[in-house]
Each structure stands twice: as structure tokens, then as C-alpha cells.
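Apart from one protein chain that is not included, each protein chain of the complex appears where it belongs.
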Amino acid sequence: MSTIIPIGPFHPLQDEPANFLLTVEGETVVDIEANMGYIHKGHELLGQSKTYDQVVIQTERICGICSVTHTVCFCHAVENLLGIQIPKRAAYIRTLLGELERLHSHLLWVGLAGHFLGYNTVFMWAWKYREPVLDVFEALTGNRQNASIMKVGGVRRDIDEKHFPKVMEVINTVRGQTEMLLGAVVDDPVLHSRTKNVGVLNYEQAKNWCVVGPTARASGVDTDVRRDEPYAAYDELDWKVIVLKDGDVFAKAAVRLLELLESIKIIEQCIKQFPKGPILADVRSIPVGEGIGRYEAPRGEDIHYVRSNGTNMPERWKVRAPSYVNIPSFHASCIGQTISDVTITLASCDPCYSCTERMAVAVDARSKKVLYTGDDLVRMGQEKTRRIAKELGRPADLHLTLE
Amino acid sequence: MNSKEMMFFLSEKFPGKVQFESASEKRLYIRIQPENLREIFGYIVKEKNGRLSTATGLEVRDGIEVLYHISFNGSPLVTTLKVMTPKHIPELDSVQDILKGAYWIEREIHDFLGVVFKGHPKLKRLLKARTIPEDIYPLRKDFNQEEFLANKG
Partner (left out) sequence: MSILSKALKKSLWVYHVGTSGCNNCDIEILNCLTPRFDVERFGIKLVGSPRHADVLLVSGPVATHCKERLEQIYQEVAKPCLVACIGVCACSMGIFKDAYSVSGPPDKVIRAIDPNAKIVYIFGCPPRPEAIIMGVVKSMSVINGSASGGTGAHNEQ
């Protein structure tokens, strides 16, 4: 007998209309269907009545966590249309802010993953570690998020190098904290049991569903826009792409934690070799043409397409955020999972909330009675962790120690 | 893989069926006919290991144009296949059975432009709000936003 369960919210403290319907037989998921649209605000249509500079400001508000991502990607698309290069200093500023964004985004994910598994200490600590990174953003650009600093051709405002010692201090602290988290996670048998072989997306499925970012790299697909189509300053810096093979939740978590360490390496190099010079190329008007811009967001490849008709407003602007291709892969990774593993599987591809949407209650297919709410499903995941911890004689929360 | 190599492969495999509109080092735009879409798309993604990044739909004077943006892991190239379909019967063959990455984007283009992808198993609304009627396509040029908002109340 199949039951349909629309599944609960990602955001630990909200519940909102459904967007995933799980068909369940017993405890196993046999099918998943998505109903989206609750966050749809019509960015693309809105952008057609805005000038290019206004669109840059609008792109920041596509998603709060990816605000540097979307602005730079749009600028890439228009710069591709124009066929111009941006000045070196602007390239380094974009790299620095992009990697700082990757740091705080991955730390946010680590906190949420901890919450879904029932490790609330991890949630609190990861979000506490994020705060100094947001302070650094504020010191460099004036706002914790939504820097409003990008412009087609470079950046609008310069950043002051007097903040660089503070940046170095913060990233060194984050490095120590990440290594501590890695150490706590890598050998914990309860975590292994909750995340290894859970939510597996194998190589063939990853290619078929065209996933990107850490979701793809955890399944053995070697793709990273920073290396494939180097933009900003990435071709002058030394760093590596992290690729693992297992495709399970553990691999996705490991890819993100190791990427945090690579991001820290990139930021250090940026700061050591920060060039002087102009920050904005001269852009007067946008001629008729089309351009495609790509960017490696914390969640994967972001791509913008722009077509210009020679006026000061884009004729067509298309945005495809990375979560848009990662989420459909649930059709492959959620099938065969038990209900208590579903929340961590869904969270493991790090869906950006604005690129995905909220979820809701579980109803029985025949009687239409509420079976499980979203909170229930989160709670079931957390209870499974506690059960396993008890069986293995381990503490129910991860013990984290700071040196 | 760069544009020149891709142009060579495609001219050899599909003589007369591909029209190269513009090519730079990292971007290649190719116009093809709807009846050759599945064949050419299948070749690029399966034999040349392409990944469908996304597809853009837009209304132009001659009809509704759908652009398939295909990237290649490990290379900077993005190849765009441009297909035109007439406004009064906007239909294209679905490619979601060749590559599942097209599953959602075809639904989205159907939502906002009304293109019917023949063979798609579930062409129902993805992003359009339930309150917007089926035959209103917001990205079409005849979508009158003021009238729509006034009638919505």
C-alpha cells in the first residue's frame, strides 16, 4: 500500500506549503514528486524592465546566501557579451569576496546538517563560527550580506587593505575550527552509520541528472567552473578541486569541509598578492548580442544568459541557480531511503532556500489524514541518531572542543 | 574541447543540418531545425559528454526560440543549440529521456511560454502560481502585466 508523504521544512523552525510529495511503502520511499513555485517572484520578467546596473542590484536578492554569486555571474554574462576583461584588482576583489561567501555558506550548511542529525551543538557552533566571517564582509563592503559592490566591468568601490590583517586572523581561526570539525566527524561511528551509504547518488545518475557542485564532486564527477573556465583571479592561484567517489551524504559533507580548507588557502594567496590598480573597466553601452556567464557558487555552477537588443535594458535574462539542477536528483537519491533518512538526504545537496521551497505535512493517500508533519520527519531523523548512539554506547551529541 | 573542434565534429556528423551563428573561444551558437533536435542533442551529450546546464526560452519576432546551453566538464566551452518553433503551435520534441537534466527545465519553459514538449511524461506546472490561469504565459510579449494585476484583484 503506497502512502504519499509531502515532506517537511528544511528550515528547522518553519513550516510552509508542500513542495515534495513522497510516496512511501512501509518505511521506504518509492517515488518523489516536486511541486515548486512558492517563492517564485518573477525575477526574469522584472529584469526586462530594469537597466543593466539595476539588474545587478536585483540579482543580489535572488538568494541571500548566494548574493556575491549571482551578481558576479550576471556581470560575467554581460562581460562575455562585450568581450572585455576586467582589471586585475577587481578580479582579486571578486575572488576574495566569492571565497568568503563560500566559507560562510558551507559553515551554514554544516550547522543545518548537524541540526537534522540531532547534533544541536554542531548547529550552534557552526553558526557562531560564521559570525566573524560576516564581520569581515561588513568591514570590507559595509554590509554583512548583500555587498552591492559589483558592476559590469569590475567593482564599484574599492576595499581597504587595512582590514587584511583582520581577514587573515579570522580565516586562521576558521581553519582551526574546520579541522576540529573534520576530526570530530571523520571517525565518529554514529555519524558513519547515519551518513555512509545514505542518499547515494552514483556516477551515472549524477551525469544523467546533470548535477553540479559538491553534489556532483561527491559522486566522482570532476566539474568546477573555477578550474574549467577560470574567471576572476583563479588562474593565478594554487588550489585543488576536491572529488570523492561514494556519492553518499558522508562524501558530500567531506567535500564541503575540505573545500572550506581550500577556500582558506585561496583567500591567503589573494591577500598576499593583492595587486594595485584600477577597479572598473570603461563600459558605455551594451551592443546587440548575447552572452553567457558562469560562476562556481558554493552549491555548484551558476549560469546566466543575457540577450541585448542595443538598448539599456536586457531583452532577455535567464538565471539558473545551481540548486535548480541539484534538487531533481532527489528522484534518484531518495528512492529506496527510509523516511528517517530523507531529511538528511534532502539537506545533503544544500538546497538554497530561495532556489527551492518549503515543504509541509504528510497525508495518507486514501484517507487524506495527516500522517507526519515536516517537524515529525526532522524529529524522526534526530531520533534515529539518538537510537544508534545508544546502541553503540556513544554520547548523543558530538563533543566539540576548542583548543 | 574548444569551439573549432566542436564545429568540426558537428559539420562532419551532421552535414547541412547545423548552421553556425557565432563562435568565439568559449562560446558557440548553433542554429538547428526542430526535427534534428533529438539527434544532435543526443550526439553532443552522449558522445561528446556534454552536460545540459540549462535551457532558455524566449519569444522573438519569428516565433518562440528555445536555447539549449550545453557545457562540458573540464572545458570552458558552452555550446548553445538554438531551435525555433512557431508561435501558433509551439511544439518541440522532449529530450528528457536522453538526459534527465531536461526534466524540470522543459516544464518551466512550458509554464512561462507555452511550448509543448512532446513525449514529456509530466508536463504540468512547476513554478507558475496556481492562481495564474493555464493559458497565461508571463514571458510572452502579449502578457499584459497591468491588466493581469488589475483582474487579479
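Chains here go by letter, A and B, matching the order in which they are written, and residues are numbered from 1 within each.
Everything that follows uses one rule, which is that a contact is a pair of C-beta atoms (placed from the backbone, for glycine too) under 8 Å apart; a residue touches a chain by one contact, two chains touch by 3 or more.
Just so it is clear, the structure is predicted and the values come from calculations on it, not from any experiment.
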item: Selected residue (touches chain absent from view) among A:Met124, A:Ala281 or A:Ile335; value: A:Met124
item: Listed residues A:Ile65, A:Val133 or A:Leu191, member touching the removed chain; value: A:Ile65
item: Chain not shown, touching residues in chain A; value: 11-17, 37-43, 45-46, 49, 57-58, 61-65, 67, 108, 124-125, 127-128, 131, 144-146, 352-354, 358, 375
item: Absent-chain interface as seen on chain B, which is shown; value: 129-132, 138, 143, 145, 148-149, 152
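Please note the rule applied: only the chains that are shown with their structure count from here on.
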item: Euclidean distance of C-alpha centroids - chain A vs chain B, Å; value: 26
item: Interface residues, chain B side, partner chain A - complex; value: 24, 26-27, 29, 51-54, 56, 58, 67, 69, 71-76, 78, 80, 99-101, 103-105, 125-130, 138-139, 145
item: Contact footprint of chain B on chain A as seen in their complex; value: 34, 36-37, 40, 42, 44-45, 80, 83, 207-210, 221-223, 228-230, 290-292, 294, 301, 303, 305, 307, 315-316, 318, 320, 324-325, 328, 331
